[in-house]
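Complex shown without one protein chain; remaining protein chains in place.
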Amino acid sequence: MRFDFYEPTTIGECIEMLTHFGQEASLLAGGTDLLVKLRLRHIRPQAVISLGVIDELKKLERKSDGSLEIGAMKTLQEVESSNLLANEFDLVRQGAGCVSSIQVRNVATLGGNSCNASPSADTVPALIALGAEVQIVGPHGERHLVLEDFFTGPGETVLQKGEILTEFKLPAPSSHSGGTYKKYAIRGEVDISIVGVATRLTLDRNHKLQEVRIVLGGVAPTPNRVRRAEDMLVGQDPREELFEEAAQLAAEESRPISDQRATAQYRREMVKVWTRYTLQETFQKARQNHHGKG
Amino acid sequence: MKQRKELNVNGKIYEVFVEPWRTLLEVLREELHLTGAKMGCDDGNCGACTVVIDGKAIKGCLMLVPQAKGKKILTIEGLGSGENLHPLQQAFIDHFAVQCGFCTPGMIMSAKALLDEKPDATEEEIRSGLQGNICRCTGYVKIVEAVEAARDKLAQKSNPL
Partner (left out) sequence: MSSNKFPTPTSVVGKSVPRVDALDKVLGRAQFTADLQRNFPGLFHIKVLRSPHAHARIVKLDTSQAGKLPGVRAVVTGKDCPEKVSFRAPRILALEEVIWAGEGVAAVAAESPEIAQEAIELIQVEYEKLPAVFDAEEAMQPNPPAIVDRLLGQYRGSPQFTPEAPNVTGHFKLRAGDVEKGFAEADIILENRFSTSRISHSQLEPASCIVRAESDGGIITWTNGQGVYVIKGLISDLFGLAVGKVRVINPYQGGSFGSRLRHYVEPLATLLALKARGTVQFTYSRQEMYLAASTRLPVVTYIKTGAKKDGTIVAQQMKIIVDNGASYAAIQDGRMAASGAVCVYRIANFFMDSYGVNTNTPWAGAYRGLGTPQVAWAVECQMDMLAENLGMSPIELRRKNVLRRGEKNAYGEIIESIGVMDCLEKVAQEIKLEEPCVQEPGPWRKGKGVAMGGKQNTPRGHSEAEVLVHEDGTVEVLYSADEQGMGSETVMAQIAAEEFRIPMGQVRVRRGDTAITPYDTFSASSFTTYNTGNALRMACQDAMRQILQAATQKMEAPLDDLALVNGKIIVKGSPGMALADLFEPFSIFTPQGGASLKKGTPVRGRGVFAPTPAIPWDPQTGLTPKMWNWYQYNACGVELVVNIETGEIKILQGVFAADMGFPINPKMCEGQIEGGFGMAIGASIMEEYIYENGLMTNCSYGDYRIPTFREMPLRRNVKAIFSPDPLPEGPWGAKGIGEGTMIAVAPAIANAVYNAIGIRIKDLPLSAERVLRRIKEKEKNDQDFLHN
């Protein structure tokens, strides 16, 4: 690895540099993915542009409408331990908390976890389940899209030349809801997920399932929702057998591959197991919130 | 190409002249000759390179040297001296938590950051807090024992009654 190192202090300056270097530049957030890629020579940029001293990217704010904004440069450890993210947004904390080890979480960023676009990124299913939107800033201004539309393939995103992801926006969740993220890996946190499942359930006044999100990581080219399973549950009375059926559908909808970490068959089976568990757990949480808030 | 950088390591300011693509681990070892942090994998998985930056444990092999600018870096060399060992160092000796010793500096630095943050960490918390550090020799049993002993010792110190 050989490159020049730049440290812009504003988003504007950063975009100028990015535009200038074009394909020859790589953005550095925490660097936990980037350094590995540089060392393996998967990429050979001329310029590495650090986002490290751009303060605008480090915010974490609750808006008056109850929504939340998280800057791309928040570290996973900050996310994991933030009180602002307790309760309704706890899913994100769960996702961030199971990335690798504390040493990694102390530097790895939430933005980096998405922008690296690994199918098994642990914060992504959680963010998608919460309906996260991303703000992208580039030479032609700002644009917004939902996170699930951000990924185009393994390691690939919609980001265009000169663009950076600046923040995540999490809409105010309904109070009668709950969310759970489960990472399944042989050695727990320190392994890359074999599957990751985030589920979110919102109950209506009659305790029926009003809104359902089931998001899978590690079993398709990008983290994605399993719509058939979600649709099947909406409007229903939550029941054990129903969750089991939904888990089965989720497994059928997943498109896993075999690699050094697991075979496709095993991954599919694990989708079934962990979707069921997360749905059960999430339902309990949603019900408690429901009771708690009357 | 090579740039002048200031690094604050173990309370001393060092000036180094290095390429920006060098990792903090390489610069500590090769330029500052602080070889306590070890390279076991160079890809973030073993933890042998752990140092503490602004109070937080990080893996030196996953950080470019410019990223450490302006931060306080603590390495095993700055933790204690032969006459004045940190309770963790003493406990690692007393409890035979050291075999080959290659994982030891990183292990101790992780444990230091952990206990600073959670002075009353339970065995479970110690085990999960140190999971980013691999040891192939000890089976971890005596490492957990040592960290627990150091925890208790530190608690006594801060709470002399």
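List of remarks:
Chains here go by letter, A and B, matching the order in which they are written, and residues are numbered from 1 within each.
Keep this in mind: a contact is a pair of C-beta atoms (placed from the backbone, for glycine too) under 8 Å apart; a residue touches a chain by one contact, two chains touch by 3 or more.
Please read these numbers as outputs of a predicted model, since none were measured by experiment.
Across A:Leu68, A:Ile192 or A:Val226, the single residue that touches the chain missing here is A:Ile192.
Looking at chain A, the residues touching the absent chain are 1-2, 41, 184, 186-188, 190-192, 259-263, 266, 269-270, 273. Although one chain is not displayed, its contacts with chain B can still be listed: residues 29-30, 33-46, 48, 75-77, 80-82, 85, 88-90, 92-94, 96, 98-105, 108, 123, 126-128, 130-131, 134-145.
Following the convention adopted for this analysis, only the chains that are shown with their structure count from here on.
Per-chain CA centroids place chain A at a distance of 30 Å from chain B. Of all residues in chain A, those touching chain B in their complex are 1-5, 7, 28, 31-32, 35-36, 38-39, 48, 50, 52, 77, 100-104, 106-107, 188-190. Note for the complex: chain B touches chain A at residues 1, 3, 19-21, 23, 42-45, 47, 50, 53, 56-59, 61-64, 66-67, 110, 113-114, 128-129, 131-133.
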